[in-house]
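Every protein chain except one is present and positioned as in the full complex.
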Amino acid sequence: MSKYLADENGYYGAFGGAFIPEMLYPNTEELRVNYLEIMERDSFQKEFKYLLKDYVGRPTPLYYAQRLSDTYGTKIYLKREDLCHTGAHKVNNTIGQILMAKALGKKRIIAETGAGQHGVATATVCALMGIECVIYMGEIDISRQAPNVARMKLLGATVRDATSGSKTLKDATNEAIRDWINNPVDTHYIIGSVVGPHPYPDMVARFQSVISEETKKQLLEKEGTENPTHVIACVGGGSNAAGQFYHYLDREEVNIIAVEAAGKGVHSGESAATSALGKVGIIHGSKTLLMQTVDGQITEPYSISAGLDYPGIGPMHAHLYSSKRAQFVSITDAEAMAAGKRLSELEGIIPAIETAHAFAVLEHQKFQSDDIIVFNCSGRGDKDLQTYIDYFEL
Amino acid sequence: MSKYLADENGYYGAFGGAFIPEMLYPNTEELRVNYLEIMERDSFQKEFKYLLKDYVGRPTPLYYAQRLSDTYGTKIYLKREDLCHTGAHKVNNTIGQILMAKALGKKRIIAETGAGQHGVATATVCALMGIECVIYMGEIDISRQAPNVARMKLLGATVRDATSGSKTLKDATNEAIRDWINNPVDTHYIIGSVVGPHPYPDMVARFQSVISEETKKQLLEKEGTENPTHVIACVGGGSNAAGQFYHYLDREEVNIIAVEAAGKGVHSGESAATSALGKVGIIHGSKTLLMQTVDGQITEPYSISAGLDYPGIGPMHAHLYSSKRAQFVSITDAEAMAAGKRLSELEGIIPAIETAHAFAVLEHQKFQSDDIIVFNCSGRGDKDLQTYIDYFEL
Amino acid sequence: MSKRISELFDTDKKLVSIYFTAGFPKLNDTVKIIEKLEKSGVDLVEIGLPFSDPLADGPTIQESSTKALHNGITTELLFEQLFNIRQKVKIPLIIMGYFNPVMQFGVEAFCQQCEDIGIDALILPDLPLREYQLHYKEIFNRHGLDLIYLITPQTPEERIRAIDQMSNSFIYMVSSSSTTGAKAGFSEENQEYFKRVEEMKLKNPTLVGFGISDKNSFDQATSHSQGAIIGSAFIKHIENKGIDQIPSFVLNLRHE
Partner (left out) sequence: MSKRISELFDTDKKLVSIYFTAGFPKLNDTVKIIEKLEKSGVDLVEIGLPFSDPLADGPTIQESSTKALHNGITTELLFEQLFNIRQKVKIPLIIMGYFNPVMQFGVEAFCQQCEDIGIDALILPDLPLREYQLHYKEIFNRHGLDLIYLITPQTPEERIRAIDQMSNSFIYMVSSSSTTGAKAGFSEENQEYFKRVEEMKLKNPTLVGFGISDKNSFDQATSHSQGAIIGSAFIKHIENKGIDQIPSFVLNLRHE
């Protein structure tokens, strides 16, 4: 067992666990007891892989970015999760979880969403399976992410507004958890990242691990080695990063770089740079690093990208940070936007603004000409066009 | 040689040719003389296939749509062009043409666009290759397709408004042709469909033929036969249809269904059902079926989907129509919108509204339980969300 | 077990326990509310330590928490407010909160403060049994604090028995698998669950919480348990009627 993966109690070093009220105990317990056995079933693996291939469009290419490489004098590969059905890596997880829910005999799905990517990915797999779907979304996010709200509705999902707290992702998560508490028997909660109580972080990471599994094979073909010198991914909750890092965690020769959103600057008071600003605490059932007041109240993060606008990180990442296995970099809104524009102009790929944060590392750090860098190109920028338009006055 | 493909003069039966002013002669002649030789070069094929795989994300899946099949009591497969980079089949052609332009030593690319899909696909490959790019777009389309305009700009392209005529696709095409006339040496014009003077229809069809090439292989794996009983695709200019039909043209046992936009009704006066309403004429350098007045003035078509809103069809399709090799079906706005919603709810796939027209055939025609139907799922509906929102009041 | 709690359960009467949010409606209402509750005949008080993300609670309690935080309540300030409380009230006092603020204060320091003040027990719904046993039980015990466990209709019998074994004062029986304030009145199913637990003849008494808003639901809840906890309904009451009307709220629960 990797020392960077969850132990049987869902701990990554000092992080993780299941800090949940008793009302959630049966739900998470049912999952905890069954998830590994279900995931290992042949029938499960077969259907999961089939849907990833024929429905999601996997394997996603590992694309050698010629002009980007030339510009930065190093070898750069992009793992093209932006080509996944629905536009980001999120769907790898929702496909896995909908099959899990079916195996558990669930009849109803709930999920939280911030920018709407996970909501769309969830509504999508529910349509695919013909299962009822309720998505919780902060009232403020509903109004600023209207196109994704429309997508969810078109897919037949019910979008319910979270009106509590700051009316954004954190609150949508609270509402989803409440729904689950109130519907403990027939409902499965599809969490959208490697966060939440055990076994979610581990389960989601396993579903996303297909990313690095494919990367290994593809890089071997292209470079004669499974190992890049660096893997780089942005971290909101951390699912695309978990997927991209997964099979490299124990290969210490592979450098891991996790990229967080610094918003208007790490110390500007408007930031989502959890590792830089956070302390150990409990959020959404997990012990991890999170942004909070001295009093333990969770603070509102800020980032131009809704998907990184989360006050915690998954426990795996808290562990990678504190064990120094991964290097953490904070990227501001301005740096991310510039990186997004650069990738668009150099490669014809408009990345999600979350994803753009990862690419901004190229301006922070000098790489060697024989380095091999794999970026998780976690999502496409279609959902972010309005932000690009406003920012660059297009 | 197939009797359904272009002869050496670019004729499909009575249709096609190159009805161009002498000012365009050198440009099209250079292309005509060279295109086949260039396309057959090993180096060209290698790079084309490489980019289709690693950049575009091919092969796109041939997805068995279980719930859709159950609903209609037949076997339905979707060729998932919606998963292509930039969201539709259009990029297969722009990748091919940018390589063609490079092989011809061109330094500048122009293109026309209506809804913006072809403009985005062109701007994308120009960014990829670092080549200057000018996109012509009708003034009216620019204002109603703002997100795609932003994408093109973000990709570094110049978007120029066509202010003549009805200020839509037809006029953007005229403007692009004028630009080409004025820049005959260094500029390549990337036409976005199987229209225009010879050799464009043939060249674009060849680039898109990868769709049916893959379909054959994939269906063989899944059903033990390369041949479906029916292939179905929507026809604007006809490029996605050409790609989906290509390798089946001479297999008369495969029924071909081409779907046109009837707008508010074939005879409502607001329609784009070219085969039903058109007569033989010349449009954009090609002899084909087109919608025109008795006097030979080209009329403004109408469809809720910008990509089908073209008064002509490619000469290949005119020939398929008049030779009765293909069956043509006209689908109204309302039928298409309902079909788009149905696919969203049943399969979790929100199609482009162009694409939705094809699926509406399922409500027009009864298929047998052992029929095998392949739809070209030509594009995703992200670009059409505002139309879906307005139409269904989401 | 805290003496105040053990003595309390040594009666036959159905116990009324009230939950309220510290620092709400006004920052300095905390002590006044506790005093009024005791005077009105309430048997046990749960003082809610506000948390920004109270995911086991419904909208009423969440909103009161948000307001209390906005009023300026902090863990430290709450302890200051409660500094002299034992000179004023005798009934058992429980602090109910989420684990994160406790962690940030320091579990040891937190327990020390509770002991100093005379708090009898803690309810920390998101502190799991296993964590508690492994890391915190010893600290709690050292400071004479009980941790109150929750059970729900979905809690398997085996686990109820285990919880009963570990508990040392009473068990918080969540009426239905619901966040606070979610339902009103009890279904047949609920009642069967109350009865089922009663018939398990646990060593600890039970108090029913969640969904109790009036005499009717109070009576239903207590027909198979020793008392009930009222939260959201009480918070709504003081929000609408003010804290001076506390006695009438309590009266209405018992007589009608």
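Quick notes
By letter and in written order, the chains are A, B and C; residue numbering begins at 1 in each of them.
Criterion: a residue touches a chain if its C-beta (ideal position, glycine included) is under 8 Å from a C-beta of that chain, and two chains touch if they have at least 3 such contacts.
The structure displayed is predicted, hence computed values, not measured ones.
Shown chains touched by the hidden one, complex as a whole: B. Residue-wise, the contact with the chain that is not shown comes from B:Gly281, picked out of B:Gly281, B:Gly314, B:Gly348 or B:Gly379.
When the whole complex is considered, the residue among B:Ser193, B:Gln292 or B:Thr355 that touches the unshown chain is B:Gln292. Across the interface with the omitted chain, chain B contributes residues 9, 17-23, 25-27, 163-165, 170-171, 173-174, 177-178, 181-185, 279-285, 292, 294-299.
Quick note on the criterion: only the chains that are shown with their structure count from here on.
Within the contact network of the assembly, the step distance from chain A to chain C comes to 1. Chain A and chain B have Cα centroids lying 35 Å from one another.
If you average the CA atoms of chain B and of chain C, the two centres end up 66 Å from each other.
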